[in-house]
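The complex appears here minus one protein chain, its other protein chains still in place.
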Amino acid sequence: MSSELLFAVVGALIFTLGVAGTVLVANLLRRILAFNLMGSGAFLVLVGLAQRGGESDPVPHAMVLTGIVVAVAATALALALLRKQHEMKDSEEELTEIDDG
Amino acid sequence: MSATLAFDLLLSTALVWSAWRTITANRLDQAVVMFIVFGLLMTLAWCRLRAPDIALAEAAIGAGLTGALLLDALGALRKGKTARRRQ
Partner (left out) sequence: MKRAIVIAAALVFGGLLINAIVDLPSSPVDLRIAVADNMANSGVSHPVTAVLLNFRGYDTLLEIAVLLLALIGLMAAGPMLPPPPNQPADALLQKLARIATPPVIVVGGYLLWAGAFRPGGAFQAGAVLAAAMVLLHLSGLLSAWNAQLLPLARRVILVGGFVLFLCISVALLAAGSLLQYPPHQAGLLILLIESGLTLSLAAILAGLFLFLSRDNGGAP
């Protein structure tokens, strides 16, 4: 097995881990992490599989480069939504506490 | 050849282990730190796959910027929680 193929297999493993994590984990921050693992696994499969013959291939490199930048933007948006949800939960609890008092 | 293969095996194991720990770590901050470690290991993997362009981007974005974002979010979530506890 060439090391490129090895990394493609590792990518498949990480992708599977990410899928299972995204489904099973309840905490939203952990879910964002697991989703990012899925992305990284897919990138490894893309690049590893494309150059298992040994030569490097610029097309998947460019695709993965684009993918990494989009992934960080998606992560930041998800984190913004998570923080908003947290803030709203906080103010909701404050409101109910005032009602109880 | 065998030395590089051994290194690749070691790197693969470390990648899968850090991904596993990211999902299964008990504490949230441990999970975030393991994810940053995973990003740095990915940088090494891109070097091994002869993809220096991706390695550069992964080092700056995957490990650096995403790590900063996650740690900042973790701090904000934690601050909200302590504020709630104080009331």
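The chains carry the letters A and B, assigned in the order they are written, with residues numbered from 1 in each.
Here is the rule we go by: a contact is a pair of C-beta atoms (placed from the backbone, for glycine too) under 8 Å apart; a residue touches a chain by one contact, two chains touch by 3 or more.
As the structure is a computational prediction, the values presented were derived from the model and not from experiment.
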Would you write out the residues of subunit B that touch the absent chain, in ascending order?
52-53, 56-57, 60-61, 64-65, 68-69, 72-73, 75-76, 79
Quickly run down the residues of subunit A that touch the omitted chain.
1, 5, 8-9, 12-13, 15-17, 19-20, 23-24, 45, 49, 52-53, 55, 57-59, 61-63, 65-66, 69-70, 72-74, 76-77, 79-81, 83-84, 87
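By our rule, only the chains that are shown with their structure count from here on.
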Averaging over Cα atoms per chain, report the distance between subunit A and subunit B in Å.
11
If we count contacts the way the header does, which residues on subunit A are in touch with subunit B in the complex?
3-4, 6-7, 10, 13-14, 17-18, 20-21, 25, 27, 29-30, 33-34, 36-37, 40-41, 43-44, 47-48, 51, 56, 61-62, 64-65, 68-69, 71-72, 75-76, 79, 82-83, 86-87, 90, 93-94, 97
So in the complex, the part of subunit B that touches subunit A is made up of which residues?
4-5, 8-9, 12, 15-16, 19-20, 22-23, 28, 31-32, 35, 38-39, 42, 45-46, 48-51, 53-54, 57-58, 61-62, 65-66, 69-70, 73-74, 76-77, 80, 83-84, 87
